[in-house]
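Here the complex is missing a single protein chain, while all its other protein chains stay put.
Right after this comes subunit A.
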Amino acid sequence: MNTDDEYIPPTANQPEQPLPIIKTRFPVARIKKIMQADDDIGKVAQATPLVVAKALELFMISLVQESCNQARMRNAKRVSPAHLKQAVLGTEQFDFLAETVGKYPDPIALSGDKAEPGTGPGRGRRRKVVE
């Protein structure tokens, strides 16, 4: 990660993106299960998983939109895990995800310097993702 000093977080330059209205709903029961998979979590009020679902929707919109920005800035048509990683690293709200995205490859540097051969997103493919 040698471009940190030169890299300017894109969120500063991006215009406010309109909030899309999402028609698809998260399964509220599943969210409750995920919450309670942690033994420390006890009872939740009836409205609580609904509220968490809404927060999750907003979170997803934010992360997805920022990942798209990262892809666009690199003229990519496919949004890759590297783009998502950079979205996380460039957004303070997503600091808690820094460790989670650590395993994904770093995206192409945007400082204007050409990436050395052998570096860049291609390297990430050495790890096969089993579905």
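Please note the rule applied: a contact is a pair of C-beta atoms (placed from the backbone, for glycine too) under 8 Å apart; a residue touches a chain by one contact, two chains touch by 3 or more; residues count from 1.
Throughout what follows, contacts and distances are computed from a predicted model.
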item	value
From "GPI transamidase subunit PIG-U", "Caffeoyl-CoA O-methyltransferase", "Exostosin-2" or "Histone-fold-containing protein", the hidden chain's UniProt protein name	"Histone-fold-containing protein"
Missing-chain contacts mapped onto subunit A	20, 22-27, 29-31, 33-35, 37-38, 40-45, 47-48, 50-52, 54-61, 63-65, 67-68, 71-72, 77-81, 83-85, 88, 92-94, 96-97, 100-101, 104, 129, 131
